[in-house]
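Here the complex is missing a single protein chain, while all its other protein chains stay put.
This part shows chain A:
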């Protein structure tokens, strides 16, 4: 990323509430017009970071720079950021129209301009006909759209979204995800989106920061987070993954040789992770593993093994196979698409099955 393109810079931001430290030295930069997600389990500090960006809380240490200006001490009402709250926070004594126009009321613009802005947003959010409805009488999806329209009405530089889809049911959530993405692309505003739902973060974002325990574990594109997680924690948080123990034998010129009880000595075209003890973890995604005939030799470029089937689960378009590896007994999950020639049909709990995966799909983690 070009340095001139940094719209939001977060430099060494920490936040402590009494003795509880919510954020521990966060460094981030977010580009203009980017859809950026803060992803993590509850209590990881993602909402605190969002509140610091919105000005509702001051960082205990570090700086927040938005569009080149340090905003640490700028109160929310003087910031060019707007927030979509988790609980929507719609004003119950005002109707839909007045809620959307709430922030515009003080702005120095003609009444006609304000009305045009509000009506434009009502069209964009498909709220036509609900202008004079009491906000308490709206459905969850409608409230969500009013909250979004209200925040966008002020044409903020940055829109902050605090788990805005959390309260919606699955179907509505999927719909709102698509809408949110489309709206973001249309208005071109930088979105900072907080969520604990990794699928949602992946579906929406240009980049995602994964937070654990007040620290950033990894910042990357959704594709890289999934395919190239930098730690076991990230790998396990984003989707499911199989982990095996291994011992580092040698690492030269970007190739690493590892020894493991299940796969023998294998060589992977990947730099070794830093490991003091020489022990490391190998990881492979369930859908990257294929079921083979038991005892079949590994094809070139693939790593093969055997295990006992411990569970089988049919899910329509795919099946889940749980194996216990022959040597170590470590569990291995495999997801197999249910195509007509699927090997899965010959499997049964207790039988021995072979499996293989491409050597390039194997990840080496600390």
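Keep in mind that, in the parts below, a contact is a pair of C-beta atoms (placed from the backbone, for glycine too) under 8 Å apart; a residue touches a chain by one contact, two chains touch by 3 or more; residues count from 1.
Keep this in mind: contacts and distances are computed from a predicted model.
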Answer for the undisplayed chain, UniProt naming, from "Allophanate hydrolase", "Intracellular proteinase inhibitor BsuPI domain-containing protein", "ABC transporter permease" or "STAS domain-containing protein", is "ABC transporter permease"
Given that one chain is not shown, which residue among A:26, A:83 or A:125 touches it? A:83
Where the complex has a chain not shown, which of A:75, A:120, A:278 or A:329 is the residue touching it? A:75
Which listed residue (A:73, A:136 or A:348) would be found touching the missing chain in the intact complex? A:136
Going by the touch rule given at the top, which residues of chain A touch the chain that is not shown? 54-56, 75-77, 81-83, 85-87, 89-93, 102-103, 106-107, 134, 136, 150-151, 154
